[in-house]
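Right after this comes chain A.
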Amino acid sequence: MRLPGLVASTWVLFKKDLLLEWRSRARVNALLFFSLATLLLFSFALGPDTALLRRNAGGYLWLALLLASVLALGESFRVERENATLEGLRLVPVNARSIFLAKAIANAALLAALGVLLVPVLVALLDVRIVLSWGQLLTLIALGCLAIAAPGTLYGAIASHARARDVLLPLLLFPILIPALVAAAKGTALVFEGDPMGQFPSWVALLTSFDLIYWGLGVLLFPRVVEE
Partner candidate 1 sequence: MNTLNLVLAAVGEGRIRGGWGYVWTAYGIAWTGLSLYALSLWARWPREERK
Partner candidate 2 sequence: MSKPLRIGFVLLALALLVSGAWIGLAWAPPDREMGHVQRIMYMHVPSAWMALLAATMNFGTCVAYLWKASWKKDAFAEATAEVGLLFGTIAILLGAIWGRPTWGVYWAWDPRLTTMAILLVAYAGYLALRRFVDDPDRRAVWSAVVGIIIAVDVPVVYFSVKWWKSLHQVQSTPKTVDPQMVLALRWNAFAFLAVLIIFLVARYRIALASRMRETTVPDAPSGAREAVV
């Protein structure tokens, strides 16, 4: 399929996914409160030493996002499965790659919004400060959520059609995401604590390579996942 066609259909599908998410705002709210609850859990389980909590805040943020992503990704495909919409989309000859791109970008956007909303919570709960810039923090959140969304969407499609899908998705996804998790968490920790040795760019580089590789693989392999 030629590029303009791909972009156009991706955009249409993306708007559909966002519209679905907007219409079920309750689900998005639930995700937000779930993430808040997760952060509270971490604080209680690993507190009350505030200095320690503040040092690990970057890790907690990404763990909370990772756990929320499993729910979000599961939901994303449950809707499709319950209404057999994936099959419907395939009947209208829509390029499967558009489906992947639209879903993955929508999932990434949802997670990034969640991430941004959690930052003030971190500031309040864990006494976190943004020592580097907001721009760097937002870059990390964007790259990290893109990293979760690509393999997440691919595996979400697979898991939604398998047994024990609630266990299978995290089991498949978490090992793959560890390098991205490390990079995002370490980078975020630098944003919160300062970066005297200039390590921030190398974590961004790692995240970017991760994103490029897994988005490439996702676009390449998704059609095989949804074909009949």
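Selection rule, in plain terms: all candidates are chains of the complex that A comes from, given by their letters.
Here is the rule we go by: contacts are C-beta pairs under 8 Å (C-beta built on N, C-alpha and C of every residue); 3 or more make two chains touch, one makes a residue touch a chain; residues count from 1.
Everything numeric here is computed off the predicted structure, so don't read it as measured data.
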item	value
In-complex contact of chain A, chosen from 1 or 2	2
Complex contact set, residues of chain A against candidate 2	151, 154-155, 158, 161-165, 167-168, 171-172, 174-176, 178-179, 213-214, 217, 221, 224-225, 227
